[in-house]
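Supplied in C-alpha cells, the structure appears directly below.
A protein chain is absent from this complex, but the other protein chains hold their places.
Entry: chain A
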Amino acid sequence: MSGSTPPTASRSPSASSPSQTQDTITNGADVDRLVLQYLRAKGHNVAEKALLSEIEGSSSDAKNEGLKTINAEELVKTLAVFVQKPSRPGDNALKESSTVLSELSAMGNPPALQTLISNISSVGSEEILAEDPLDKPEGFRELVAWVEGSLDMYRPEFRPILFPIFCHFYLDLIQAGRKDAALQFFATFAPQLEAAHSATLQRLSTLLLPAHVQNDELAQRFRDEKYFIRISRSGFGLLLGWLTEGIGGEAMGAGYGFYGEKGKRGRVAVMQVVNNHLRFDVTSSTSASLPPNTWEESTGLTSSLIPHANGTQSKIYNPQAYNISKGDLKLGPAPIPEELRIETERVAREKAMLEGVPASQYDISLARPQVQSGMVAPTEADMLPLPPNFKAVDVEREVSAIRDARKRIRLEPSTLNGLDPTSSQASAIRARALPSICAYTLHDVPEGAPCCTFSQDSSLMAVGFSESYIRLWNLKGEKLRGMRSDFSATSIRDSTSLRKIKEKKGSSTRKLIGHSGPVYSVDFDPLSGSAAPPKYLLSASADGTSRLWSMDTMTDLVAFRGHENPVWDVKWSPLGTYFATASRDRTARLWSTDRIACVRIYAGHLGDVDCVRFHPNSLYLATGSSDWTARLWDVQKGSCVRVFLGHQGPVSTLAISPDGRYLASAGEDLAINLWDVGSGKRIKKMTGHTASIYSLAFSAESSLLLSGGADWTVRCWDVRNSGGPPSKRDTTTSSNNSHKFGEEGIIESTSDMISAFPTKRTPIINVQFTPRNLCLVGGIYQSPETR
C-alpha cells in the first residue's frame, strides 16, 4: 500500500513501449550517458556501492529491506546527485537502452548491474531516470503559454489539446506515486480548464493512488483510448513545429530557459502524450469557419462511445462518419391499419353529422401528420407486431385525435422573429405564439417525489415517491374506485356484473403500494388517448423492477424483473403493448406487456442509461446516458443507428418532436441540444437554465420546446430559431448583463429562449403538452424550512 510496487510492476506496456522507441531525443538517454560518464570517471566507487547495496541487499538487512521496495522516485533521488553537477547542455548524444546496457556491462560487476538494468527496463529505464516531477508542470506551462500566445485564429483549435495532456500528466504523476506533485500540478492548472471540463476534472481529482488509476474506469479509458481532436492542417503543422523545435512559444524575454534543457524536457513530455494518446483529425477547413461549440461533438474519448460499425474492426472516431454509415432512417409517421382507418372515417363522419359541422372538420388527415419531404414513412411490414384486430377504444382514440387537432391552440413562435416589442400588436402576437401553462404543485412532500405524469385526457395525475409508493389523483375530483377482492369469477358475465364488483367507496386519490425502492418513473398507457382515462400505468423503481398497474382494479398486475440495478426510466411505446426501460446496469430493454422477460436488450452505453423515449412511429428508441451521449436504436434489430455526441455531462432527459424530425436532449451541463435525427447532426445548443433540467416537451406542431428544471423555472424555446448568443436588440427575455459562459459563471441564455416563467420555489419535474397544446407542468413545492 505504500505506493511503491505498482509503478514498476504494472505499468501498462502500451504506455511504455512506444516511448522507448520514440525517445531518441529524450533526456533520458542523455542522463544515462552522464551517469555512466560520472561512474567511469570516479571509478564507480560511490555509485557502485549504492547500486550494489540495492541489488545485493537481502532480507537480513533492515535498512536494505526498506530500499528493496524502492520506487522510481527513490532511484531518481539517488541518481540525481550524479546528474545535476556535470550538466553539459547541448550534448545531445542519442543513446538507446541497449547501448546503455552494453556499456554498463562492459564495466565490471556485470551480473549485478544487468539485474538492475533489466529490472528497470521493464518500466522503461529512460523514463525512470528521466523522471523529474517538475518536467510535466513545466512542459504544461510551456504548452499553455504557447497556446495562449498563438494567433487568434488558431487559439480555439489549440485549446482542446490542453485538456487531454493535462489529464495524462496528472495520471502519470499519480501513477508514479507522486501524489503531492500531482496535486500541486492539479491546483495550478485545473482552474483554467474548469469551465469546460469540470465534471471530468472532479472525477480525476479523486484519484490519489496508483491503485486508483488502475481501477478507475475513466482513467483506464484515458490510458487505453485515443483522445480525438480535430485540428486544421496549418494548425497541426504549427503544433508539430513547436513540439520538435519549440518554435513560437512564450513571449519574448519571458523568464527562463524555454530553449534550455528544462523547456526541452517539458516539450518531450508533451510529445510523449501526443504520440501515445492523442489522435488528430486533420481537416482542411479552418477553425474560424466553424461555430464555437463544434469541438464538443468530435473531441474526446470518442472511440469507445461509438460502436463498431457492422462487424468491421476498424474504429470510427467521428460520430458523423458512424451516423452516415448506418444509412437512412424511416422517420415518417406510422401507418394506420386500413380497417381502422375506414372505421375511424365512418365514425368521424357520424360525429360530424351529429354535431352539425362540415365533414371537413372531421377529416382524418387533420390528425395524421403528413409525410414531410425528405422523410421516409415506414410501411406496415416495418412495424412491431401488434394485436391484429383493432378495438373500439382505438377508434375512439383516433376520432378524438381528430377533434383535438381541430381544436388545438396553434403555437407559432416563429412569428416572434423580428417582432418589435413596443409595437401595438406585440402582445397579441406573443399570445398566439406562447403557450398557457397550468402548474400542479405538490405540497408537504417529505422525502421528494422523483416523477410525475399526467394522463392524455388530463384526468389523472400519477406521482412516484421516494417512499416507494405511487399516488394517483383524479384531477376532476371524481372518485377512484378499484374492485373488491371478494367475488367469484364465475359470476362475471358482462360489463354490468363487472361494475357491480367495483368498490363502493373511494376518494379522488389513491396510493399504489408495491415497490420497495424510490419510484423513478411513471407512465400512463397511450392507448385510450384523449378519449378516455388510461387503463394501465407503468412504473420503474430502484428495486430493479418495473411494474404494470391496472387502473380498473387499482392493483399491481405484473412485476417485470430483469434489471438487477435501479431502473431509471420507463416509457410506453406510442402504439401500446410494448414499453422500454432504462437502467443503471447500462442497458435499455424492450418489454412486451404479455411477457415477463424482456424481448430486446440495447447494450452499448458506457454509463447508466438515464432516460428512454420512443420515436413517434415506435420504430426507434432514443436513450440518454451518463456517458454523456444519446443514442438512437433500431427497436427491432436492437442495433444502434445514431450516436449524438456533444453534451458535456450526463444526459438527464430527452424529447422527440411529434413530427419525428428532432431530438432534444438536456444534460447536466445545463444545456439543451437539438439534434436532427435523420443526419445525427446537432442543430443548436440552447442554454439558459441555471440548474439541472428535469423534463422536456415539444408542442404538437414541433415548433415550441418547453423545459422545466431544478432552477424553479419553466422555459420556452423556439425550435426553428437558429439560436446563438442574444442580440442586443433582444430585450424581451435575455438579461442585460450577459456574460460569456464559463468566464463569469453566469449562464447566458441563447436568443432562441422565448420566455422563462419562474415559480415560487417549485422545481419542475414534469412538463407535458395536452393533445390540444395546453401545457401541464408538475413540481414539488420546497418550503424554505426544510434544509
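Keep this in mind: a contact is a pair of C-beta atoms (placed from the backbone, for glycine too) under 8 Å apart; a residue touches a chain by one contact, two chains touch by 3 or more; residues count from 1.
Note that in this section contacts and distances are computed from a predicted model.
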item: UniProt protein name of the chain not shown, from "Transcription initiation factor TFIID complex 60 kDa subunit", "3-methyl-2-oxobutanoate dehydrogenase (2-methylpropanoyl-transferring)", "S1 motif domain-containing protein" or "Urease accessory protein UreF"; value: "Transcription initiation factor TFIID complex 60 kDa subunit"
item: Chain not shown: contacting residue from A:155, A:203 or A:772; value: A:203
item: Residue, one of A:196, A:575 or A:710, that touches the chain absent here; value: A:710
item: Selected residue (touches chain absent from view) among A:225, A:668, A:718 or A:752; value: A:668
item: Sole residue of A:334, A:348 or A:542 that reaches the chain not shown, by the stated touch rule; value: A:542
item: Residues from chain A at the interface with the omitted partner, ascending; value: 1-4, 71, 73-74, 77, 133-134, 177-181, 183-184, 203, 206-209, 211-212, 427, 430-451, 461, 463, 465-466, 471, 473, 475, 517-518, 520, 542, 565-566, 568, 584, 608, 610, 626, 650, 652, 668, 691-692, 694, 710, 714, 716, 731, 736, 754-755, 757-761, 763, 765, 775, 777, 780-781, 783-785, 787
